[in-house]
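Structure below; questions to follow.
A single protein chain has been omitted; all remaining protein chains appear in their positions.
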Amino acid sequence: MDYQAVLHQIADDVAPLVGRGTPAAYIPALADVDPSRFGMAVADLDGKVYGVGDWQRPFSAQSITKVFTLALALARGGDSLWEHVGREPSGNPFNSLVQLEYENGIPRNPFINAGALVVTDRLQTLTGDASSELLEFLREETGNPELAFDAVVAESESAHGDRNAALAHFMASYGNIANDVPTLLDHYFWQCAIEMSCADLALAARFLARHGLRADGSRLLTRSEAKQINAVMLTCGTYDAAGDFAYRVGLPGKSGVGGGIVAIVPGHCTLCVWSPGLDARGNSVAGVAALDRFTTLTGLSVF
Amino acid sequence: MDYQAVLHQIADDVAPLVGRGTPAAYIPALADVDPSRFGMAVADLDGKVYGVGDWQRPFSAQSITKVFTLALALARGGDSLWEHVGREPSGNPFNSLVQLEYENGIPRNPFINAGALVVTDRLQTLTGDASSELLEFLREETGNPELAFDAVVAESESAHGDRNAALAHFMASYGNIANDVPTLLDHYFWQCAIEMSCADLALAARFLARHGLRADGSRLLTRSEAKQINAVMLTCGTYDAAGDFAYRVGLPGKSGVGGGIVAIVPGHCTLCVWSPGLDARGNSVAGVAALDRFTTLTGLSVF
Amino acid sequence: MDYQAVLHQIADDVAPLVGRGTPAAYIPALADVDPSRFGMAVADLDGKVYGVGDWQRPFSAQSITKVFTLALALARGGDSLWEHVGREPSGNPFNSLVQLEYENGIPRNPFINAGALVVTDRLQTLTGDASSELLEFLREETGNPELAFDAVVAESESAHGDRNAALAHFMASYGNIANDVPTLLDHYFWQCAIEMSCADLALAARFLARHGLRADGSRLLTRSEAKQINAVMLTCGTYDAAGDFAYRVGLPGKSGVGGGIVAIVPGHCTLCVWSPGLDARGNSVAGVAALDRFTTLTGLSVF
Partner (left out) sequence: MDYQAVLHQIADDVAPLVGRGTPAAYIPALADVDPSRFGMAVADLDGKVYGVGDWQRPFSAQSITKVFTLALALARGGDSLWEHVGREPSGNPFNSLVQLEYENGIPRNPFINAGALVVTDRLQTLTGDASSELLEFLREETGNPELAFDAVVAESESAHGDRNAALAHFMASYGNIANDVPTLLDHYFWQCAIEMSCADLALAARFLARHGLRADGSRLLTRSEAKQINAVMLTCGTYDAAGDFAYRVGLPGKSGVGGGIVAIVPGHCTLCVWSPGLDARGNSVAGVAALDRFTTLTGLSVF
C-alpha cells in the first residue's frame, strides 16, 4: 500500500481540524505547546517509516507510554499481573476514584491512571527501576538513543500530582500497591514525561503489529499476549471514549493528553498521529479524525 | 478452512465445561432448560452452515436479538438513533439504573437492557410493530419460516418484568421513550422470547460478516454501518465482561441469558454457540470457552 | 408565649423573601399557584390556632402527608415497617434511584419518594385503602370534614408519574412492594394531592407535639414512637437539605413541593408555614426563613 500518498491525503483532509480543541492545561509544560502542530507516521512490519507534517518532532508521550509499561510488566512478570488490575472498560473518566472504591482498590484496566500506577508498581518490583527499564526498551525499539525524560514536565506533573497521589494511597490502603508511594509516583511521572516523535512511537509499538516480535526479531510477548494487549487497547485505550473510538476508527489505539495517539493494524502496520488540541474526553481532535480517515481510505480496520 | 473439523475439535475440548455454570433462573421457562446442552454452528459467507452437537435445536435467543433490532433501527431510521443511546461500554451490570441516572436517561449503549428498550422504542415508532418487523427479518435471513416467539417465555418475562418496567419508566421521565411504556415492554419481551437454533443465528447475523449485505444480496447497512455495529458488539456485547471477552476471544460478539453467543469474523464467517450454564456475568461458560478455542485453532481473530 | 405577636413579626421579617424561589413546575396544577402567597400558623397543645397571612387558604400538601402516612402505618402495623424502609438520611435527591440500587431495593427513609411508596404499600396492605384511611384521619384531627383530594392534581401527578413508577417497579423487582404497582401509585398520588391550609396541617400534626396523643385524647402512638418520628423528621424531613435545616431551624420538620413546611416543637406546639417559591432543593424559601425566625425569636429549638 502507498502509505505516503495516504498520509498526504489525510493531512489535507484534516487540516481544517488542526488547532481545534484545547491542549491539556493542567501543567504549564503542556499548556505551552503550539496547538497548530500536526504530524502522522506509519511504520510497516519491516520498520520502514512514512510520515507527514510534524512527524519527526518530539512531544510528550504521556499516557501512550502505558502500553509499553504494560507490555514490559507482562513480559517480565506474566499473567499474575491480572490479579492486581482488571481489563474491563471503566465507563468513567481516566482519573476517577469512584469505581476503585466500589471494587476494593482493583482498578478496572491498565490504561486508566489507577491501573497504570499498579502496572508501574509491578514493574518497579520486578526490575527495581521501572522508568529506566521503560526508557531503555524504547531506545532499543526505536533505534533512537537520544530518547529522554523531560525533567520540566516530570517535575510539573509531580507538583500537580495530588490526584495521582490520592489514587496511589487509596490503592495502597487496599494492599494493592507494594512500593513506597512517593517512589512509585516518581517513576510514574517520569514515564509520562518521555519525549517521543510520531516516528519513534510508531516504531516502538511495532511489536504489537508483529504478534509480539521486537525490532531485533526476538520475542517480547507470545502471539496470544500481543493479541490480548491489542484487545485491551481497543476496549480501554481512549479513556471513556473507547466505544466511540472503536465505532469511528475500529483499531486498537492508545491516546495521551500530549495529543498523541498510537494505533495498531495487526499484521500490517502501526500508526502514530499527533496534534495537541484535545476533545472533552482528552483525545486529540485532529488525531482521531486522521485515524478515522486512514481506515476509510485504506479499508484497514479490524472489523 | 475445514470448519467442520474445527467444530468437532472444539466440542471435544470444551466437553468438560458443558454443564458448568448456572442456567438463568429469573423466569421458570429458562430455568427448566437442560444444562448439558451444547451446540455450535459456523456460517460461511455463502450461507453454508457447519455444525456440531445441538446446533439445530432452538433455544431462547434473548439478548442476542438486540443486535438485529439495532441493525433494523439503524437501517430504517439512520444515525439519529445515537441521540437517544450511546455506544460506550457501561462498566455496570446489564440492568443497572445507576449510570442512567447520572447520564440523564441516555443509556450507555444499545446492548444493555435500557439501551435495547430505547432501540425497540425507536423501531416501534419507525415501523409501528417492532417485534413483527424483527421476526419477519429473521425469517428471511434464515430461510426458516417457522421461527416464532415462545409465548410462555414472553409472558414469563412480563410477569417478572419489574426491573425493565423501572428502566422504561425512568427513561420516559427524561423524555427518552416515545411510546406507551406497557406497549413498549410487550414488544421488548416478545423480541427476547424468539426461539432460534445456532444454525438460525449464525445465518441471521451473516450481514455483519458480509459488510452489510443481506442473504438475498440486497443491502441492509452500508459497509461503514456494518463495521460500526461490529465495533459496538466488541466493546459492549457481553455485558460487563466485554473487556475480558475481547481479551480472550478477540471477536465482536453478543451473548444472551439463554446461553447463546453470536460472534462475527468480518469478511470470513459468523459463529453461534449455545450452552445454558452461565458464569457470574451472564455469559455461557462453555460458549465463551468454545469461541476462545475457535480463535486459537483458526487464528481468525480481529487482533 | 404570645404566638400571635411572634407570627406578625415573622411575616414582616420574611416579607422581602416571599415570591423568591420558583414554584414547583413539574405538573401544571402546581405551577399555576400564586407565588406571592405566604401564610403561617401555630397550634398549641390544646388545639388553639394562631395565624398570619394566608394561613387558612388550602394548598397542595404534597410530601407533608408522608408524615401522616408513616404515623398511620406504624400505628396499624408496628415496628416491622422498618424491615422494609430505613431511617437514615439519603444524601441524594428525593427521587434518586442510585442508593436504592446499591442497597437492594430498601429505601433509605420514609420521606424520600421511594420510602413513602413503601410506607403507602404497607398501609394499603394493612387497611385495604391507604388514601381513604389517610383522609379520614386528617379530617378527624383537624375537625375539618371538607378536607379532600384535588382530583386535577392527582391526575396530573399520575400523568407525569414515570419517575415514581420507575421507583415502585424497581422496588417490586426486589420484592419490596406487595401490592399491584398501578394501584399503589394511585393511592400515592391521591395522598400527595390532599388540599390543606396551614391551620389544618398544624392541627393534624399535633400528635407529634403531644407525645402520641390524638386530638380526641386517644393514643395514636406510644411516647417513644412519637419521639422516633420526630427524630426521623429532623434527620430526613427536608430532602437532601436536612442537615442545613437542622442547622438553621433546629426543629423536626417536613416540607412539600407545594411550598408548605410542618415543624414540631415537642411538648410545646406545632407550626405550619406556606409560600410556594422553592429553593434548589425543593424547600420553600420564605418558609425556611420563617421557621428560622421563629426559633430565633422564641428560643424554642430542640438544641
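Order of writing sets the chain letters: A, B and C. Residues in each chain are counted from 1.
Just so it is clear, a residue touches a chain if its C-beta (ideal position, glycine included) is under 8 Å from a C-beta of that chain, and two chains touch if they have at least 3 such contacts.
The structure displayed is predicted, hence computed values, not measured ones.
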Interface partners of the hidden chain - shown chains only, full complex considered: A, C
Residue among C:Gly21, C:Pro252 or C:Pro276 touching the omitted chain: C:Pro252
Contact residue for the chain not shown (choose from A:Ala31, A:Leu126 or A:Ala166): A:Ala166
Chain not shown: contacting residue from C:Ala75, C:Leu185 or C:Leu234: C:Leu234
Option from C:Gly39, C:Gly86 or C:Gly253 whose C-beta touches the chain left out: C:Gly86
Residue ranges of chain A at the interface with the undisplayed chain: 96-98, 100-102, 162-163, 165-170, 172-173, 181
In chain C, positions touching the absent partner: 86-92, 99, 108-109, 224, 226-228, 230-232, 234-236, 240-244, 246-247, 250, 252, 266, 296, 301-303
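Rule of thumb we're sticking to: only the chains that are shown with their structure count from here on.
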Computed distance of Cα centres, chain B from chain A, in Å: 32
Approximate Å spacing (C-alpha centroids) for the pair chain A, chain C: 55
Residues of chain B whose C-beta touches two or more other chains: none
